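What you see is the complex with one protein chain gone and the rest in place.
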Amino acid sequence: MANDPSEKTPAPKPPADPSKPAAEGAAPTPPTSATPPKPAAPAKPAVPGAPAAAAPPKPPAAPPPPKEGPTPLDNELVRRLKARFGDAIKEATQDRKQAIVLVDADKLREISRYCRDEEKFDMLDDLTAVDWPKREKRFDVVLILYSFPKNERLRLKAHLGESEPVPSVCEIWPVANWLERECYDMFGIVFEGHPDLKRILLPDEWQGYPLRKDYDILKQDTDWVRENLGIESGQ
Amino acid sequence: MTNGQTTEITTTVLGADEIILNMGPQHPSTHGVLRVKLKLDGERVVDSECIIGYLHRGVEKIAEHRSYQQFAPYVDRMDYVAAVSNGLGYCEAVEKLLGTEAPPRAKVVRTILTELQRIASHLLWLGTHALDIGALTPVFYCFREREEILKIFEKYCGARLTTHAFRIGGLQYETYDGFEEDVKRFCNDFEHRVDEYETLLTENRIWVGRTKGVGIITAADAIALGVTGPVLRGSGVKWDLRKAMPYAAYDQYEFDIPTRPTGDTYDRYIVRMEEMRQSRRICLQAIENIPSGPILGKVGKVLKPPPGEVYHSIEAPKGELGYYIVSDGTTQPYRLRVRPPSFINLQAFRKMAQGALVADVVAIIGTIDIVLGEVDR
Partner (left out) sequence: MGHLIPSSIAPYVLPVVYAVVIVAVLPLLAGYIVLLERKVMADMQARLGPMRVGPHGLLQPIADAVKLLLKEDIIPANADKLMFWMAPLVSVTMALLAYAALPIGPAFQIADLNVGLLFILGISSLGIYGIVLGGWASNSHYSLLGALRSAAQLVSYETAAGLGLVSALLLAGSLSMKEIVQAQYDQGTWFIFSVPIGFFIYMVGSIAETNRAPFDLPEAESELVAGYMTEYSGFRWSLYFLAEYANMIIVAGIATTLFLGGWLRPFARWHDHFPGTSLEFFDVIPSLVFLGAAAYCFYLAPKQPVQIQKIVMAAFGAACLLLAGAMAAALFASPAVMAGIHGAFWFMAKVVAYLYAFLWFRFTFPRYRFDQLMRLGWRFLIPLALVNVIDVGIAIILRQELGWSPFWAMLLMTLITLGVAMWLASEGSKPASTLQPADTEI
């Protein structure tokens, strides 16, 4: 067979290109000051959704090489949001050239409506959550928005405590119906105003919220086996 | 064998009987374990509810306990019909997280394999959709073509269905001797085959009668419901991530984005047929000129992306497949979320099925093109 896994190095068939890997994404860490002179190191076509495209100027906040982790963001969109909602917009950052705006959970619905109507983010790509148990407000509810006219993406985030509800955005983007149900199913986040908040992927009688960090898969398995089969799990 | 059907009859205020008909989860036409509850008024569907989760395997939870490379084979199992696309989305998302990119040669080979996979996925869709509507023959022809593509995959990476073809940073395997000839031969044969399928179905009165006007969704509804992929393009929205936010090597090739105005089943059928032709076009352009060079970028053995998050999506055959990965600096993702096109497109079923006849429900499920592995993960 052509590709024997015992071959260690896949020898490139044509003669090696002298200007080989240095130009392309070299190190595991983002290229700090490697070769590319321009601040945007990876080639442009591969990077979708440069949110900086929204603002006419290049993102002034990004220092020449995109450093590790998020960097503060201050473009037109952020300024408009701040002007409209003031303190509800807690923070605006840019990570791997993607805009993230942290907002107040209570104002999520108003901000979403504004984003859909005024800023023309007409599609909700995804709605999910991340669990940071060590934080006081442990959940991050993340909405990924996309604007067809502007061809631009925006991420809205809200911090949420354990039993705090968050307003549902179902009436703004109907796609949120199942997405919020999945969040509820996996994290236990309650969305206020959702027409039919019940579990979607797991059986209705399931106890616990699997994607929380304190939900141990192994423990779940051994408990179930002990309870239902009466033996010790072999895990 | 009654296909797990149960009925309840409720009487509304006006005295008309509404029947609740349960379809599935084991049913020849639901393309997997999908349960659909239909509320019928005579022959018409008044409302419907999809009950999913029968194939939920907790892939997102598993991701938190695997390293990035270890998780790569898991993504194939989500949309198991088009595994190569899943792999492309995942590898590119992690590469973006790392701030790196695959070398040009890898990008082009990735493009070729992904487009072949798109053709294979659409062929499977066409065969099963036609079978549901009663045309017993196209499925065999479609699988005959799909077999050729799977043979190419097998020669390339050893697997036909769940391929794990790509690696983070590029490719592991060099293309085999004869890869270009095989792909060219397939593309040349395929041109006539698509026309063959069209002669069987496109102008057939019965086919048109079964699909025209069935399962209509307007563009505004589609966008509101987050529908992407051929379903969105069938409703008239000319949008394709390969052109809007190009990835891999798509910006180097010329291809069209087929759209149709009405948003019924027939339009989605035409869109997918045309997409197969365009995929073939991309393959032919790509195969002419595969750049030389390395196939794997300089990515270390141990991947520890700097803390942060990224969302990257590609145009999978079923729609926009997105990966949202949060990294905390360790070798395992902190949170990996998959934006599954089938899950979100299936939500539109309720809207599409409203007012349809019972016999059309099967056609509507088929036209959304879902794979339960992706719906449930």
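By written order: A and B. Residues from 1 in each chain.
Basically, a residue touches a chain if its C-beta (ideal position, glycine included) is under 8 Å from a C-beta of that chain, and two chains touch if they have at least 3 such contacts.
Note that the structure is a prediction, hence the values are computed from the model and not measured.
**Student:** For the chain left off this view, which of B:33, B:130 or B:370 is in contact with it?
**Tutor:** Considering all chains, including the one not shown, the answer is B:130.
**Student:** May I ask which residue of A:174, A:188 or A:210 touches the chain that does not appear here?
**Tutor:** A:174
**Student:** Using the touch definition from the top, which of B:200, B:244 or B:257 touches the missing chain?
**Tutor:** B:200
**Student:** Identify the residue among B:52, B:116 or B:216 that touches the chain left out of the display.
**Tutor:** Of the candidates B:52, B:116 or B:216, B:216 is in touch with the missing chain.
**Student:** For chain B, which residues lie in contact with the unshown chain of the complex?
**Tutor:** So the residues of chain B touching the missing chain come out as 1-3, 5, 7, 21, 23, 28-29, 43, 130-137, 140-141, 144, 200-201, 204-207, 209-210, 212-214, 216-218, 225, 347, 350-352, 354-362.
The criterion applied here is as follows: only the chains that are shown with their structure count from here on.
**Student:** Hey, how far is the Cα centre of chain A from the one of chain B, in Å?
**Tutor:** 22
**Student:** Over in the complex, which chain B residues touch chain A? Could you list them?
**Tutor:** Those residues of chain B that touch chain A are 52-53, 56, 58, 60-62, 65, 92, 95-105, 107, 155-158, 169, 171-177, 223-227, 237, 239, 241, 244-248, 250-251, 292-300, 303-313, 320, 322, 324, 326, 334-335, 337, 339, 343-344, 347, 376-377.
**Student:** Show which residues of chain A lie in contact with chain B when the two form their complex.
**Tutor:** These residues of chain A touch chain B: 1-3, 10-17, 20-21, 24-31, 41-43, 45-49, 66, 68-70, 95-96, 98, 100, 122-126, 128, 130-131, 142, 144, 148, 151, 153, 155, 173-175, 177-179, 186, 199-203, 210-211, 215, 217.
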